[in-house]
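All protein chains but one are shown in place.
Our next item is subunit A:
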């Protein structure tokens, strides 16, 4: 088995089916008691890493997350899906961490754990930033293969098929590298109960995020306001094209 170590970053996010509400104060959404789960793209990234280990191309899968104590649950699910060990970079309750903070923590962990491959989800479904993988690659000065829909490991390099606007692009990147997973990369397995029970015995380390170089204090980005989208207003039916043009002119659109 190749002595390849894979680091997978995961995030605990609000479940996609939940109807979110603006929190009192208007600077965020209500998250207390709301159903959370593993970010779907992170699940796909983890599945890919576990498959690489099962195929013999990798030796160890370490799953990591930046979050509050509650993220331990998410890491247990990840361990149940097949990761070998987990690390939580813990932040205090109420602290918001954006892509820059996460990338800093991951860079710190890369320094400690020395993986040859980092796989992340392409974006989180709560902020849709799509920045962490790219920022991390830049910090580490590693090549990046984002929006991966196929991953093949060779010795010393990785072939990545990427979904880009124009179609599909295949790159060969020298290891170590950062990849971010897109939807069609794989279909993740279920975290079944026997594996959840086994996962309790797998190591889960908790490190304060500050130890990894994540700056404390006020975040660089401050969310000023979160608003619900305006309720859908009724449409208007017009009789013919002349009417349509008239209405468009009236409302200043043309």
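What we mean here is this: a residue touches a chain if its C-beta (ideal position, glycine included) is under 8 Å from a C-beta of that chain, and two chains touch if they have at least 3 such contacts; residues count from 1.
Here, contacts and distances are computed from a predicted model.
Peer 1: When one chain of this assembly is omitted, its UniProt record names it as which of these: "GINS complex subunit 2", "Electron transfer flavoprotein-ubiquinone oxidoreductase", "Protein FMC1 homolog" or "WD repeat-containing protein mio-like"?
Peer 2: "Electron transfer flavoprotein-ubiquinone oxidoreductase"
Peer 1: Kindly state which of the options A:196, A:210 or A:226 is in contact with the chain not pictured.
Peer 2: A:196
Peer 1: Since one chain has been left out of the picture, which residues of subunit A touch it in the full complex?
Peer 2: Touching the missing chain: residues 15-19, 21, 24, 32-37, 187-190, 192-194, 196-197.
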